[in-house]
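Yeah, one chain of the complex is gone here, protein chain that is, but the others are all in their spots.
We call the chains A and B, going by the order they appear; numbering starts again at 1 in every chain.
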Amino acid sequence: MGGLQVPLEHVQVLAALLFSCGLLGLMLRRNIIFMLMSLEVMLNSAALAFVAAGAKWAEADGQVIFLLILSVAAAEISVGLGLVLQIQRRFKTLDMDSANRLRG
Amino acid sequence: MSGADTSLWPFVVYFFAVLALVATMLGLSWLLGQHRANAATNVPFESGALSVGSPQIHMAVEFYLIAIFFVIFDLETVFIFAWAVAFFELGWAGFISISIFILLLGVALVYELRSGALDWGIKTRSGAPTSTLTQEAQK
Partner (left out) sequence: MNIDDLQGLLPLLTLAAGATALMLQIAFARNIKLTSFLAVATLLAATLSIVWAGESAPRFVTPLLRADKLALVFSALFCVAGAVTAILSMDYLNNRGDEPEEYFLLLVLSTLGACVLAYASHLASLLLGLELMSVSLYALIAYPDKTKLPLEAAIKYLVLSGAASATMLFGFALLYATTGTLQFSAMAQQLANIDTGNITLLVASVMIVTGLGFKLSLVPFHMWTPDVYDGAPAPVAGYLASVGKAAVFVVLVRWFIASNLFRFSILIDCIALLAILSMLAGNGLALLQTNIKRMLAYSSVAHMGYLVIILVVGSDLAHRPLAIEAGMYYLIAYTATTIAAFGLLTLLSAGKSQKENIQLHDVSGLFWHQPLYACLMLVALLSLAGIPLTAGFVAKFYLISSAVSDGRWILLGSLAIGSSIGIYYYLRVVFYMTRRVEEHKNIPEAAHGLIEKFMTCTLIASILLLGIVPQSLMEYLRSILQLVN
């Protein structure tokens, strides 16, 4: 402790801003790689909010969840990148719109 | 809060100073410079030599695979590190748990080795080497 003490609300606002950035990126970007990056930003913003909350209660729980989110995100992204490789091979593009054969 | 304010303001000044400096540099060169649009205007200047080829080089797909594996295994060390920090507090229970964890990582590594994911060059996946070879040749 000591040094710069940041109030919880500031960190939560920062996390919310990061989350919105990720969500916007996910919705606006059409390249799959960028969508995965936006996803990562969203997951990490949630992790940041956990660390801040853990600091508020002076517990390690927040940081433990942070580690869990990191590893879960890594697993998700590596499956995603594996899919990206296959998609590049089949579709010859990483554009989500041109790879849209299924109509919702 | 007041303590936070006093330690923050140098950063704010610094931030705006950087902004001002960059804006001045860009603005001055735009004001004073010549505006021309020739065929060669947008060619990158590299000591007079023209650049050759496309910067988008195709990398072999193995690099991506290795990168993906690195991401996974790199993050797993986080848990080992967390155990190492609390080594004495966790005692034997922690030791047994982390041994199982490392054993599982080892199994995953063996699986990757055996299924040829770590091979360089032509893939020789166990089980069907010939069919995969022909597949590679077709690509």
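Here, contacts are C-beta pairs under 8 Å (C-beta built on N, C-alpha and C of every residue); 3 or more make two chains touch, one makes a residue touch a chain.
No experiment lies behind these values; they were computed from the predicted model shown.
Asks: Using the document's contact rule, name the residues of subunit B that touch the chain not shown here.
Replies: 93, 104, 107-108, 110-111, 113-115, 125-128, 131
Asks: For subunit A, enumerate the residues touching the unshown chain of the complex.
Replies: With respect to the unshown chain, the touching residues of subunit A are 8, 12, 15-16, 19, 22-23, 26, 32, 35-36, 39, 42-43, 45-47, 49-50, 52-54, 56-57, 59, 61-62, 64-65, 68-69, 72, 75-76, 79-80, 82-84, 86-87, 90-91, 96, 99-104.
Operating definition for what follows: only the chains that are shown with their structure count from here on.
Asks: Quick check: how many Å separate the C-alpha centres of subunit A and subunit B?
Replies: So the centre of subunit A lies 16 Å away from the centre of subunit B.
Asks: For the complex, give me every residue of subunit A touching subunit B.
Replies: 4-7, 67, 70-71, 74-75, 77-78, 81-82, 85
Asks: Where on subunit B is subunit A touching in the complex?
Replies: Where subunit B meets subunit A, its residues are 1, 3-4, 7-8, 61, 64-65, 67-69, 71-72, 75-76, 78-79, 82.
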